[in-house]
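Down below is the structure, laid out as C-alpha cells.
Only one protein chain is missing from this complex, and each of the others stays in its spot.
== subunit A ==
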Amino acid sequence: MKAISDIQEEIIDEFMLFEDWMQRYEYIIDLGKSLPLIDEAHKTENNLIKGCQSKVWVHADMEEDKLHFTADSEAILTKGIIAILIRVFSGQPPQAIVDASTDFIDQIGLKEHLSATRANGLVSMIKQMKLYAVAFQSQRQ
C-alpha cells in the first residue's frame, strides 16, 4: 500500500506534465468517465454532499481496516475530481485519512481553476471523506 503523501506526489507530477489547463481538464474528464459505477442503492439523500452545485454522492465501506470510497456525480468534471480524491484516500486506514494533508490540491492549482462554487464543493467533498474516516475510526475504538 502506498502512503497518501506518495500518491499525492504522483498526482502533482502527472499534472505538471500537461502544458495548459485545457489538457488538465481533458485528463480530469477522462478520470470522470472511468470512475467505477457506484451501487445505485448508495445514491441516497444521506450520501449526498451539501455545498455542491451538481449532485454528488459519496459512500464509504470498511474492509480489513481500510476505508473504501465509491462515488458518483451528475457532472463529469466533478466525477473526475472525486476520482482524484478516491485515488488519494481509498484503501487507506481511517487514521491516515484523518491525518492527511490536502495541500496537493493547491499545488496542482486545481482550486484556482475551479469556479468558487466548485471549489466550495471540493472542500465539502474532502470534509465528507474525512468525516467518514472519523466515524469509522471512532466505531473501532
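Here is the rule we go by: a residue touches a chain if its C-beta (ideal position, glycine included) is under 8 Å from a C-beta of that chain, and two chains touch if they have at least 3 such contacts; residues count from 1.
By definition in this document, contacts and distances are computed from a predicted model.
**Q** Pick, from "ABC-2 type transport system permease protein", "Beta-ketoacyl-[acyl-carrier-protein] synthase III", "Cytochrome d ubiquinol oxidase subunit II" or "Cysteine desulfurase", the protein name that UniProt gives for the chain of this complex that is not shown.
**A** UniProt lists the chain left out of the view as "Cysteine desulfurase".
**Q** Among A:Glu26, A:Asp39, A:Asp65 or A:Asp99, which residue is in touch with the absent chain?
**A** For the chain that is not drawn, the touching residue is A:Glu26.
**Q** Since one chain isn't shown, list which residues of subunit A touch it in the complete complex.
**A** 21-22, 25-26, 29, 53-55, 74-78, 113-115, 118
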